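All protein chains but one are shown in place.
Here the chain labels run A and B in written order, and each chain numbers its own residues starting at 1.
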Amino acid sequence: MRGTFSIQVQLLALLYLFLYAPIAYVIYVSFQKDSVWPFPPDFTLEHYADLLHLRDFHAALVNSLTIGIGTGLLSALLATIAAIGVLRYASRWRGLVAAAYLAPLFIAHLLIGIASLMFNKQLLGLPGNIGSAILANTTYATAFAFLVVLAQLAKHDWRLDEAAMVFGAPPLRAFWSVTLPLIWPSVLGAVIVSFLLAFNNLEVTFYQVGARPTLPTLAWGELRHGVSEELYALASLINAAIFLFLGALYVLLRTGALRLDYRD
Amino acid sequence: MTEAVLRLEGVTKRFGTVVAADSVDIEIGREFFSLLGPSGSGKTTMLRIIAGLEVPDLGNVRIEGRDVTRQPPYRRGVGMVFQDFLLFPHKTVAENIVFPLRMQGVPPAGRAEALGWITDLVHLKGLEGRFPHQLSGGQKQRVALARGLVSRPKLLLLDEPLANLDRELRKEMEVEIRRFQLELKIPFVYVTHNQEEALTMSDRMAIMRDGRILQVGGKLDLYHHPDLAFVAGFLGAPNVFEGKVTGLADGLAIIDWQGYPLQARAKGGLAVGQRAVCFVKSEKIELFAGTGQGRVDGVLRDAIFKGQYADYLVHLAGAREVTVSGPPRAELFAPGRPVSLSWSAEDGDAFPAGG
Partner (left out) sequence: MDVRTRRLLFLAAPGLAFLFVFLFLPLVSVVVYSFWRTASYEMIAEWNVDNYVTLLTEGTYLTFLWRSLVMATVVTAVSVVYAWPVAYLIAKHGGRYKLILVLLTAAPFLTGEILRITALQQILGPIGVINMGLTSFGIAPVEALMYSSTATGIGLSYLWMPFMVLAVYLSLLNFDFELMEVAKVNGARPLRAFIEIAWPLNRAGTAIGCVLVFIPTLGSSVTSQFLGGPNGALYGNILAHQFGATGTWALGSAMGVVLFGLSALLIALVVRVVGDFRRSGLTMSGR
């Protein structure tokens, strides 16, 4: 028994190493003069300073953020109301509705990308733009958001708003004062997950945005002749921002300033 | 019963092919009224219809004379105590309790006053700032009751509120809930499948099965004078004897059981020659040491000491086992001992078999 346990621990440690080594490497290289063979280390901050002047990068960052936020909000909204319907109303149709919402999980992104490209261009005559990228990313992101909300709210007691109604709260007031305060963390989770998926997406976004740069398409373009050090720097900054955000969230939760879960 | 506060008229509700309420008529005044029935008998549906959480297919619900059948729950002014309490987990005890007052637009001063009054009544003083997850089961129960009563509703509906409490706490809360009703004079409609709770607290009660009200009446009346075999079998701990009716006289039937002529009150249009079931509550049977003298003979299998009384398990002819409750007697704590039983004819109730 002890044996299997320690093997499991080693496997987990190895998995973390495997998952984080490349990311650590990206961060390491972003501080190095030479990105091709950065040994022995030669630290510099010049790549970060260079970021300030690179207009391409600024545009790409803005585009990626727009796609991420747009997708995050839209898919969390669609997914949340559907998940509430599926969890609350024990209809014969709930399985079918859930299946329809989860189906995009099982479609390769490349296929979603080219399908949207052809549909927009051939049938609707629309050129690609940031808006169509948001719409295309929202398809699969809604599925992920739905999954997150469904898992989070599976234990929510929907009779609480029945209780509120018996005690005199009309439906909207009941939703506002009882349901929403209890489910918003799950909705926020769905927004974050779909934001990250769309923000980092290449295979869907690539076919929608045409010549407009996003961070992943920029990186894709650069891959052929070696990624620039500035991109490493930007990626490190984004990583840092995301980890800071999640870390702050964690601290707020630990200190009790923010409560996600009122169960004991 | 005083004037009716709640009146159900021909209330019917179907869920698919299941009839949860089958033309139910009830009148409830300023009393403690219990709906008692096995699970699936439709009693919770009845409560939800009264609260406005379900709309009946047919029939009317009247509260204080007004037809509220199609009114949403938030306009009915009733209070409710739910089975798993359903306290709002993100609100403190105080916030939970004053929620109904806030919904009614009671100003803060009035809310504070009512909060003080109700926390006194239900003994929750000092816990106002806690969250539900920081409370014990009994405290949660008190908060749920306080929330249900704080606005002095026209009715308080209680849906198996004690089902999730342990036995000792349940005993304590039964007495408390009864006290609240007596003090506030608000009609309580109490749903339960536990006859002990219903018998302890109610003034009147109704027995439900398959969406139908079988019998309504005072609790003693129901207990001692059941109109139907189901009611006779449901209340108390009755022993059942089945046999052929050999004679009828003065409202009493004689039933042949294993050669013994058992006597019981004849109910449900019993006729000579018909098969009948006879119910006798365990505490109505008298137990004698030794056999003979025209009593039903048996062998004592075991005696179970319960403190104030004892349950005697007696083996009769035909592999029949009956339970007799009575005062603990040392000479009867002797398994294997021959005994005999008898009861007075008025303490048995005989109904046509298969009804």
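Observations on the model:
As a working rule, a contact is a pair of C-beta atoms (placed from the backbone, for glycine too) under 8 Å apart; a residue touches a chain by one contact, two chains touch by 3 or more.
Not measured: the values here are computed from a predicted model.
Interchain touches from the omitted chain, evaluated on the whole complex, reach A. Note that of A:Ala82, A:Ile130, A:Met165 or A:Val209, the residue touching the chain absent from this view is A:Ala82. Only one residue in the set A:Leu61, A:Ala190 or A:Val227 touches the chain that does not appear here, and it is A:Val227.
Mapped onto subunit A, contacts with the missing chain fall at residues 1, 4-5, 7-9, 11-12, 15-16, 18-23, 25-26, 29, 36-37, 39, 78-79, 81-82, 84-95, 97-98, 100-101, 103-112, 114-120, 122-123, 135-136, 138-139, 142, 146, 151, 153-155, 158, 196-197, 199-200, 202-203, 207, 215-216, 219-220, 223, 227, 231-232, 235, 238-239, 242-243, 250.
Simple rule for what comes next: only the chains that are shown with their structure count from here on.
Listing the residues of subunit A that touch subunit B in their complex gives 157, 159-160, 162-171, 173-174, 178, 181-182, 259, 262-264. The touching residues of subunit B, when paired with subunit A in their complex, are 51-53, 72-74, 76-80, 82, 84, 86, 88-90, 99-100, 103-104, 131-133, 147, 151.
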